[in-house]
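Only one protein chain is missing from this complex, and each of the others stays in its spot.
Order of writing sets the chain letters: A and B. Residues in each chain are counted from 1.
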Amino acid sequence: MNNFLSLDDVSDPMAFAREAIELKKNPLADMHLGRGKMLGMVFFNSSLRTRMSVQKAAFNLGIQTMVLNVGGDLWTLETQDGAVMNGKAAEHIKEAVPVMANYCDILAVRCFPGLENRDIDSEEKILTAFATKSGKPVVNMESATLHPLQSLADLITILEHQPKPRPKVVLSWAPHIKPLPHCVSNSFSQWMNKADVEFVITHPKGLELGTKYTKGAVIEHDQRKAFEGADFIYAKNWSSYNDYGKFMDAPEWIIDAEKMAWTNQARFMHCLPVRRNVEVADDVLDGPHSIVVKQAANREFATQRVLKELLKELKH
Amino acid sequence: MNNFLSLDDVSDPMAFAREAIELKKNPLADMHLGRGKMLGMVFFNSSLRTRMSVQKAAFNLGIQTMVLNVGGDLWTLETQDGAVMNGKAAEHIKEAVPVMANYCDILAVRCFPGLENRDIDSEEKILTAFATKSGKPVVNMESATLHPLQSLADLITILEHQPKPRPKVVLSWAPHIKPLPHCVSNSFSQWMNKADVEFVITHPKGLELGTKYTKGAVIEHDQRKAFEGADFIYAKNWSSYNDYGKFMDAPEWIIDAEKMAWTNQARFMHCLPVRRNVEVADDVLDGPHSIVVKQAANREFATQRVLKELLKELKH
Partner (left out) sequence: MNNFLSLDDVSDPMAFAREAIELKKNPLADMHLGRGKMLGMVFFNSSLRTRMSVQKAAFNLGIQTMVLNVGGDLWTLETQDGAVMNGKAAEHIKEAVPVMANYCDILAVRCFPGLENRDIDSEEKILTAFATKSGKPVVNMESATLHPLQSLADLITILEHQPKPRPKVVLSWAPHIKPLPHCVSNSFSQWMNKADVEFVITHPKGLELGTKYTKGAVIEHDQRKAFEGADFIYAKNWSSYNDYGKFMDAPEWIIDAEKMAWTNQARFMHCLPVRRNVEVADDVLDGPHSIVVKQAANREFATQRVLKELLKELKH
């Protein structure tokens, strides 16, 4: 594994998730591995879970971290080839990336989509610039279209809580107050399609995700039918993919205890942050089947598994 | 000691302060104690002394730190139970606190009051959420009503500079340009009331502090009478407590060399930052009896004493 940009970088996702679970037995066992190594964490967007869990995972492996807030602390970066830089952007990513790479052994990047132009977001200009111009292993800490660290943590969580060998996992669209990216849903779909689960996606008509991510999944527009027999309900909002970035509302899709009763006592999952009583009712989040905090905790071990793998590739 | 939220968490404040002084002899002697431990520092408000002294104290103990600026880098947190989160707050403290706790062994929190509603500030919703929902030891880095790390540093400073066994310590209100919280004054009053000192508070009429903090202290509205025979003058502004949060001005209460001459060559103390020539005249701050920088230095050892105690409680 040279990078961790998407599912494609992992040869056996199920085995990878199981190895992450193994790390929990003794999280500090590999503290010597990262000695003398520096991880640069570059945030074009803010973050709580990612920021903390990646730092913690690096710490567990003895890797030092440097955090850079590009959006806040720094200037805007130009990404266009051939640009005449007489505007806001004071530095081109062509310089910024190799310069940052100078000081780091591994780079991790968070760069959200603009949600205005699907083609532009799909190009993943920033993530790609890091992967192609840094000469160092790059970790996706949530990009314009994907969030594989989240999906790996999700898979770990499912493996730890599954009531049966091939559980039914339902990704349900949930209402929000503003248009959100597709990254979490795209990645989750990709990973579930490779996992030993029965995977169903449910959402209002018109909110189809990109088929290049969901291909293989069952799409069910009737939320009730989707929920029946489910062992896991994974709630997530996303904006329109076809009418790209458009906000669509459907408040009746909120997930509450009544709907959870349709399931097979399903565990409730969400990548967080969650808007209570908009996406999900308090009775679900505060109920005994919510595993959202454990799911967030698994971000640490997902990242640790990834970093451990990348450390192997580094010359010592 | 499971938390350090207030004076109540310390069984013997005088002994605790003396032990902090002992740490100065060899600050790095306990560097092995914190190996593999992570302290999460969560700032809802900005900070200089606290940010640096807590990081330094953690470092002395071999504890790793992660700093999170909630106010700046992150979204607003919802604290209301049952809220329909369709507004600015993108995450509820019910999730945020246990999630952060996942990645940390100890949490330290700074959360100022709104100064608009005394009842709301007194509830200490954020600090309490950390203490009750994290499952981890929590350190108060200045909350809506208290600042015990400051008070412990203050007590250390008094013990180091007292000219006699039971010195006279005077907390004097001082002018400012805007309404300030009561935390430092509340905490200082609580700690001084437990210390081997003669404790007097002086302020203009109408600026009474809450009796639940000051109970036991002598209140003297004549600044001159209060200063007579004082061994320590501790200057601090606060807004009205009764007319909660209201700004009150009384520029004649500025502390200058002339007033310091009323004292028993008192040492001058202030928690900093101080507005020169508004709260205190240059001749006092630049004079030989000012110990404000030493007082700030003691923040490191106050925190180190607290963290050392909390480390003992952690399972290794």
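Criterion: a contact is a pair of C-beta atoms (placed from the backbone, for glycine too) under 8 Å apart; a residue touches a chain by one contact, two chains touch by 3 or more.
Note that this is a predicted model, so its numbers are computed, not measured.
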Residue, one of A:Met66, A:Val218 or A:Ala261, that touches the chain absent here: A:Met66
Residue touching the undisplayed chain, where the options are A:Ala20, A:Leu48 or A:Met100: A:Met100
Residue of A:Glu91, A:Glu160 or A:Glu228 touching the missing chain in the full complex: A:Glu91
Residues of chain A (touch criterion as defined above) contacting the omitted chain: 36, 38, 40, 64, 66, 68, 72-75, 78, 82-86, 90-92, 94-96, 98-100, 102-104
Contacts of chain B with the absent chain, listed as residue ranges: 28, 31, 46-49, 51-53, 55-56, 59, 69, 72, 177, 272-278, 282, 285-286, 292-293, 296-297, 300
